[in-house]
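Missing here: one protein chain of the complex. Every other protein chain is in place.
Chain IDs A and B follow the sequence of writing; residue 1 opens each chain.
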Amino acid sequence: MTILAIGIATGFVYALVAVGYSLIYRTTGIVNFAQGAFVMVGGMATYWLYQEHHLPYPLAAAGGVLIAGAVGGVLWVALVSPLWRRNSPAVVVILATLVFGDLVANCVAKGISADPQTLPPWIHGFRVQVGGASIDGQYVIVIAIALASIIGVAVALRRSNIGRAMRACAANTQTSQLLGIAPRRVGAAAMVFTAALAGLAGVVFTPAQYTDYNSALNYGIYGFVAATIGSFGDLWGALLGGILLGVVTALTGRYISTNYELVIAFAILLVLLVLRPQGLLGRRAAVHHT
Amino acid sequence: MTASRVGGGLTAQGLTKSYGGVHALVGVDLTIPERTIVGLIGPNGAGKSTLLKALCGFVTPDSGSVTLGATTLSGLAPAQIARRGLVTTFQHATPISGLSVLDNILVGMTEQHAGGLFTALFGTPAYRASERQQRDRAYELLRSFGLERLAGLDAGGLSFGQLRLLEIARAVAARPRLLLLDEPAAGLNRVEIDAMVTAIRSLRDEHGMGVLVVDHDVPFVFGISNRITAMNFGRVIAEGPPAQVERDSAVRSAYLAVEVEGGNG
Partner (left out) sequence: MLRDRRRSADLVRLARTYAGPLAVAVVLLACYAGNNAFWIYNLTLVATYAVVVVGLNVFVGYLGLVTFAQTAFMAIGGYSLAILTVRHGWNPWAALLVGIALSVLAAAAVGVPLLRLRGHYLTMTTFALALGTFAYITGATGFTGGSVGISGVPPLAIGSFSLAEPRDGFLFCWIVVGLVTWIGVRLRDSHLGRAWRTIASREEAGTSLGLRIQRFKVIGFVVAAVFGAVGGALYVGFTSYLSPDLYDSAIGVNLFVMLFLGGRGRTLAPIVGAAVLILIPQEFSSLSDYQAILFDCVLLFIILLKPGGLLEPPQWLLRRFRDGHPPTSGRRADPVTAGTAHADAPAIGADR
């Protein structure tokens, strides 16, 4: 039971990453493989501000989120935007974002720390009874914040101006331009926002477990699988996919072996893409016409 | 209107396709016999492109059937349909850059190549014979379209009109029994259109194909077609020889606006 709860909480983190993938994909058509790095940056930057610069914890946390967003901005300005404008082949953009994520992880390892780090819990001594045992209350906080974020994103997409602009760009970039929406600005906003969102996930999850530079890759992959399970581009699908994946990997780690977590995730991806390429919610096809 | 099986030609019967509330195709029948050029006309939104996609397998109709001679094409994937003799060209020319013009033609012949991984690697006599044969045929094909001087050039560097002709030549290389041409005249100047007309006529006369031409240039379509099928709102509104269709009242009313622009071709 405790494993289930932890799995769900982890799943929410994957879901936030997946939401990021989906949002950027819908607005720019790009798959940003650096997504997982933002989660890691959120946690590590907060640690850096808190432990090394002795900022008060809430300030450090806010700083962590902002720094994650800023890194997203750097990615946009330095890489994605120039390549996007040049209509670079997909191969190149994919590789660029992947390498950027790797670069960020390596910089963090060198610049901050290569060791796993953790943060103090948000509410001291907060524990929750689940099943027969008690687990760290931070997990509940993770779920609460992640859920609130996803709902917030959904509402913002529907109601706010920038949200509407994003949906317009997702539907048709050229028409949006004619309507006075600047796809580049929207893309930049999407990237900075999703980076900050992922950073938030990292900030809130680190106290529950830990974070280190390696986790960037893990979150990136799991987030992608979650987004695919949920039919790339769909918000609620991302949530569904994230939770499912979180639970499955947690169970695998506990009852089989942690080494096989990634293998299972890959197997799920493979099976899914072969049997139901449009994802569980059936919206987007991942497969070519032959 | 009953469509009868026409020898080796294409027969589409009762094709229907709806997207939500939009009826893109409603019980469309289409016949394209061998050695015939059929023109497909209709205003924007008439369902022409949906029909083309349904014939080629890019769209699965809700109901209806498509047969080419004795072969059923309904339900097959686009590449399978192409291998069974129905080849289409795209509205926007799709030259394969990085390959010469001649190589582009050879790509069209890929499925007819006798080679495999290892025969290609070792250059067996059989492989080299197949290559030579295909190259000769490709060169002849280029010559019949007037493109032979471009054979060695990178396909990406051709002019617009040349690309269009190359597109058709490459499709012919695949030995289709039926060729679908989507807007072949769009954007071409008078000289290029004349070359296009000659090329399309040779498809019918020398290669014995059935050809379906879809184009907005009504004089162009009427000029080369043996028969015309006119569509509007997803249905076939008229079918027959060009002169007859031209006088059809349903066609006239659908094209009232087009008639004014028709002179600009």
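Things worth noting here:
The working rule: a contact is a pair of C-beta atoms (placed from the backbone, for glycine too) under 8 Å apart; a residue touches a chain by one contact, two chains touch by 3 or more.
Values in this document were obtained by computation on a predicted structure and should not be read as measured data.
Here one chain is not drawn; of B:A82, B:L203 or B:I237, the residue touching it is B:A82.
Remark: the omitted chain is touched by one listed residue; of A:L55, A:C107 or A:A154 this is A:C107. Where chain A meets the omitted chain, the residues involved are 31, 33, 78-79, 82-83, 86-92, 94-96, 98-100, 102-103, 106-107, 110, 217, 221, 224-225, 228, 257-263, 265-266, 269-270, 273-274, 277, 286-290.
Within the entire complex, the positions of chain B that touch the omitted partner chain are 56, 78-80, 82-83, 87-90, 94-100, 102-103, 106-108, 110-111, 113, 115, 117, 120-121, 123, 131-132, 135-136, 138-139, 148-154, 156, 170-171, 173-174.
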